[in-house]
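Yeah, one chain of the complex is gone here, protein chain that is, but the others are all in their spots.
So, chain A:
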């Protein structure tokens, strides 16, 4: 294997709804929310960790592959390759080459090579920072929620969740290592498919309740056109 190229795919992620990527329950500040989001420790500006995008894109690609029934919900690993043939094997290999595999099966992992893809953390774009500053908006919002008692029909369990507001823009960057010429296009295609799946699904917490809808806009026009033309499902997402 030889490093032939590193494709750097850059663009913008625009939030189409509030985004909550939790900072955990490590500490709670007086007057703070009980569900804070992750922020840069120096600037206190929210950012999207590369791990959030990588993890969600991988899990969606694995779900689409249908191979997850064989892993009991765990991520795909090189061990699974032994029992696969044809298209299933190819799909599994593509995911493992892109995102990496656990070290349980040394030989199989060595054949796959290193993880090809590397997602950077996504900071808020300079444009958005400026817009927020000029408009005197806040970089975050707090959404209150509750649950409804099914018998009384009244609100219970109020909670306050911090989110990054809709329309916020983040700078997105992902690197793809090309180690074999014949791998470049299939891996790029799979990566773009994963990002398309993410657009259709959601990033961060509470996705089924409307949080975390995102839209990608790529700097490179050819990548943008290719991304827009991706048809993920045979029925094109229609009934």
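Heads up, the rule we're going with is that a residue touches a chain if its C-beta (ideal position, glycine included) is under 8 Å from a C-beta of that chain, and two chains touch if they have at least 3 such contacts; residues count from 1.
The rule we apply is simple: contacts and distances are computed from a predicted model.
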Omitted chain (choose from "Putative DNA modification/repair radical SAM protein", "CRISPR system Cms protein Csm4", "Fe-S oxidoreductase" or "Methionine biosynthesis protein MetW") - UniProt protein name: "CRISPR system Cms protein Csm4"
Touching residue (missing chain; options A:20, A:163, A:177 or A:213): A:177
Hidden-chain contact residue, picked from the options A:8, A:147 or A:185: A:8
Chain A, residues in touch with the chain not shown (by the definition above): 1-3, 6, 8, 22-24, 26, 38, 40-43, 49-51, 54-56, 59, 62-63, 68-69, 71-75, 99-103, 106, 109-110, 112-115, 117-121, 175, 177, 179, 207
